[in-house]
Structure formats: C-alpha cells, structure tokens
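Removed: one protein chain of the complex. Kept in place: all other protein chains.
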Amino acid sequence: MSTRRLEAFTDGVFAIAATLLILDVHERGGGSLGHQLGHAWPSYLAYAVSFVSIAIAWANHHTMLELVRGADRTFLLLHGIFLMLIAFIPFPTRLIAEHVRGPGLGAAAIAYGITLTATAVLFNAIWFYAAHGRRLLREDCDPRTVSGITRSYLPGPWIYLGTTLLALWSPVASVLLFAAITLFWAFESSLFGRSG
Amino acid sequence: MSTRRLEAFTDGVFAIAATLLILDVHERGGGSLGHQLGHAWPSYLAYAVSFVSIAIAWANHHTMLELVRGADRTFLLLHGIFLMLIAFIPFPTRLIAEHVRGPGLGAAAIAYGITLTATAVLFNAIWFYAAHGRRLLREDCDPRTVSGITRSYLPGPWIYLGTTLLALWSPVASVLLFAAITLFWAFESSLFGRSG
Amino acid sequence: MSTRRLEAFTDGVFAIAATLLILDVHERGGGSLGHQLGHAWPSYLAYAVSFVSIAIAWANHHTMLELVRGADRTFLLLHGIFLMLIAFIPFPTRLIAEHVRGPGLGAAAIAYGITLTATAVLFNAIWFYAAHGRRLLREDCDPRTVSGITRSYLPGPWIYLGTTLLALWSPVASVLLFAAITLFWAFESSLFGRSG
Partner (left out) sequence: MSTRRLEAFTDGVFAIAATLLILDVHERGGGSLGHQLGHAWPSYLAYAVSFVSIAIAWANHHTMLELVRGADRTFLLLHGIFLMLIAFIPFPTRLIAEHVRGPGLGAAAIAYGITLTATAVLFNAIWFYAAHGRRLLREDCDPRTVSGITRSYLPGPWIYLGTTLLALWSPVASVLLFAAITLFWAFESSLFGRSG
C-alpha cells in the first residue's frame, strides 16, 4: 500500500489540530479589552508553543515518511494512535493557558507532558517498526541516514518524560522548559538541519 | 470520473471529524484540576474509541477505493450520505462521555449505535454498488479479493446493530462492547491483515 | 496557473464547512436524554440537508473544474467569494434548527435562502467567466457539453430566490421546499446523471 493517502490523512489531522488551537485563545480577567488582552499572554504563549510543536512533529514526520516505501496495517494502526495523540494536544494546551496563575498548573503541566511524551513514544514506535530489519524502508536508504535518525529520535520521550516529572517539583519550571525545548528544536533543526 | 478528488474530500471529512472529537473532551466534576482530570476518564476513552473507529473506517475505505477505477453520480451520492454519517460521530460520542454515570447512558448508547450501524450499512452499500457486476471495479481485480472483501464487510452492520440493541438491556455492557469491537478490529486487521 | 492547488483549497473548505455542521447539533428541551434527542429532530434534518447541499455543490464544482484548463486572478477572486458563501452555510443552518418551532423561523429561512441564492449566483458567475468565449476552458471541450452545463446551472439562483421569497408567506413551506429541492437534486443527478 502506497503512503500517498496516509500522507493526506496525516497532513489533515496535523493542520486541523494546529488550527483548532485558536479556539481556546480568549480574553481573560476584567477591565478594558486592552487590559484583558494583555492579561491573556499565557494563552498566546501556549498557542505558539503548541502550534510550533505540532509543526515540528509534522516536519519530522515528513522527513521520516520520505524514507518509507509503503505502509502495512500495523504501520497504519501505529499512525492511528499517533494521530489520536497529536489531535489531543489542544486539550492540555488549554488547561495550561487557563491554570497558569492558579493551583491547577501542576496537573495541567502533567497532562501536557504525558500527551507529548506519549506522542514521542509513538513517533519512535512508528520509526522502529518501519526501520527494524529495514521492513518498510526504501531500497536506496543510506544506512548512516537511518542510524542517524534513530539516534536523533531516541532522546525525545526521555526529555519529555523528565520535563513532565519536573512538574511534581515545580510546575512553572516544567512549563518554561517545555517552551524552551520547543524553541530549541525549532532553531536547532533549522540552523543545523541534520537531525531529522 | 476519476476518484482522485473524491479521495481528497473524503480524507478531509475523515480527518476533520476525528480531530473535532477533542472539542468535546472537558474537565468534569468539582475539586482540584487533578481530581477533575481523573474524573474525566470516560471522555478520554470515548475520544479514543471514536478516533480509532474513524481511523479504521478510513483505512478500510482506502483499501476499497484502491479496487475502484472510477466514480459515477450514484457512487458520489452514496459517499455523500456515508460521509454525513462519519461526520455525525462526534455528537453521540459526546453524549456517551457526558452521560456515562447518569440515567441517559441508554439513550446515548443507542444514538451512538444507530450512527455506527448506519455507517456500516452505507459502507456496504458503496461496496455492493461498485462490485455488483464489477460495475466500477478495476479490470485487474482478483475475483477472490472481491468476494473476500464482501464477506469481511457483511457482518459489520449486524454486529453494530446487535450491540446497539444490547443497550436496551444493559447500556454499560453495550458501551463496553463497542470499545471491545474497536479494539479487536484495530488489532485483528493489523495482526492478521487480510480482512480488508 | 494550474487548478491543482485551487482544488486542494476548495476541497478543504467544502470538507470543513460540511463537517463543522455537527458542532451545531445539540440535545433540545427538557426531560430525559431520550426525550431531548427525539425533540432535536429538526437539528438532524437541518444537518442532513445542509451536508448534502454542500456535497452536491462540491460534486458540481468537481464536474465544472474538469472542463477548465487553468485559473487567472479573476477566477480565483470569484472562487474566494464562492467559498466564503459555502463556509457561511453552517450559520443559517443553525438558525433554522434553533428557531424551527418559534416565531424566528421566517428570518432564519430568509437568511438560509439568501446564502444559498448567493452561492448559486457565484457558481454561475464562475462558470460564465470561464466559459465566456471559452476563456478558461480546455481545448477539447464538446460545445454541447458546455451549453448543456450552462442550461443546467441557470435555474439554480431563481429556484433558490423563489424558495427564499416563499418564507415571507409561509416559513414552514419554504423550509420544506429547501429540503425537497436538495433531495430532488441528490437523486436526480444520481438517477439521470447527465445534468452536471
């Protein structure tokens, strides 16, 4: 089975999940509209971090799928679960934006972190399933490209898991670290451009 | 008429219907945010079951359309009704998540079941319309593939109808069986991979 | 300019507008959930009529674009306005579903009718712009196909305008006629299949 329609469905879910994030950006607090808009900066930041996270995941998925020659049913099933997690991101993003100044930030950060950790785990599962014994890879894939991608994907779940657990100690530090990781990955991949 | 743009419209509706499901995942009950998030597990489960159901329907549709050489207006009309039912799924999914602990679960399960049963009926109607006398099938289709697909699609409406009727006796059993059917189909098709 | 990306954008707007309709289907009234779901039948009917209307417009657009060899900026501008009207349909659909039993049905039916009339006018404008002097048509278009399409599109705006004006006299008759027109066009095009 070719990957063409899988790409169409995947691109659709990524684009919709990213665009739906705007539905949870709202004015906050009281006073004049200018005051409310200023008060809502955590909403904008949460929107930006999640949008860029989804865009990075999309770009990485794009790079990966260019090495894959076709899909089988297990590959599709793993994609179904992966996309289910991508489409879940707007929910914990809203939780963080709403609870950033309250006692719920810890729970919100953990919900956000679990979602991103699970997304990274599934991303690795898709890649390992395709790359194990070169099961679904194109004939002409350079083995060094394959092992380079494997190395660059492996730390993702651990980094997200660590940042999630950090929320048990300091929710604010956890949330700031999620933003910093996103910023780092966005610039690292564009400045150095070799990690996949 | 080629099926290329039908695929684009279909992939769009599937991807949007699946991604819109997240709009109905909410915190529930009172207490701390952590407590509310724990209390909301039926929302997560309903989200996951419906997302995976839509993804399976998409994968089956994908498999079917690869055997079809072109569309006529009746084929398009049947698709219009089929997609109308796919796009309806978020509504009864929300009903189940909201009424899982209340007296409305029976009505919610019946609404969910009628939607899935009708979806499966239309899926069969599309296939039988295309396959009858090989009306819209590719020249090079293996007759055994065609009859294998026919056999694998036929039980779907009856299984969903039975699970729907079960809600008259026990709404909880009906809902659990819908989840189990989805899980079974997800794994069966990926482990054995021959049923279409 | 080729029409390939115009198709992608157009298919996207059609698919999203149709799928967003579900966000306005709600339980209505009081009592048990079963009672509320039964009471909400106008929501289901409005959902179905608008979904099928959008699907028919999509199929007609599909047929038309197969005759077009390329787009210029005016053609794109007309499409922008056409898609703006297609994406508007969920709003008056919700008005009809909410006001079907109240004194607002007349205003709702007129809002719905103006939207559909304007959509049909723009559809004709796109076609006449492309077909005038065969400005954007493929070289190999059969002149009889072109004039057949022209004849089949022309009555659309007048039929919708008449049905809209009927709401001034009887809102219920107007709404029923909109449903009947949709049903007729869905079946007529699939049963006879020659009007485009």
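Labels for the chains are A, B and C, by order of writing; each one numbers its residues from 1.
As a convention for this text, contacts are C-beta pairs under 8 Å (C-beta built on N, C-alpha and C of every residue); 3 or more make two chains touch, one makes a residue touch a chain.
Computed from a prediction, not measured in an experiment: that's the story for all the values here.
Seen in the complete assembly, the chain not on display touches A, C.
Of the options C:107, C:125, C:161 or C:176, the residue whose C-beta touches the omitted chain is C:107. The hidden chain makes contact, of the residues C:44, C:88 or C:128, with C:88. Within the complete assembly, residues 7-8, 11-12, 14-16, 18-23, 25, 27, 32-34, 37, 47-48, 51-52, 55-56, 58-59, 62-63, 66, 186-187, 189-191, 193 of chain A touch the chain that is not shown. Considering the complete assembly, chain C touches the hidden chain via residues 1, 5, 8-9, 12-13, 16-17, 20, 23, 72-74, 76-77, 79-81, 83-84, 87-88, 90-91, 95, 99, 102-104, 106-108, 110-111.
Throughout what follows, only the chains that are shown with their structure count from here on.
Ranked by how close its mean Cα position lies to the mean of all protein Cα atoms, the top chain is B.
One inter-chain figure worth recording: chain A and chain B are separated by 26 Å, centre to centre, where each centre is the mean of the chain's CA atoms.
One finds 37 Å separating the Cα centroids of chain A and chain C. Shown for chain A are the residues that touch two or more other chains, of which there are none.
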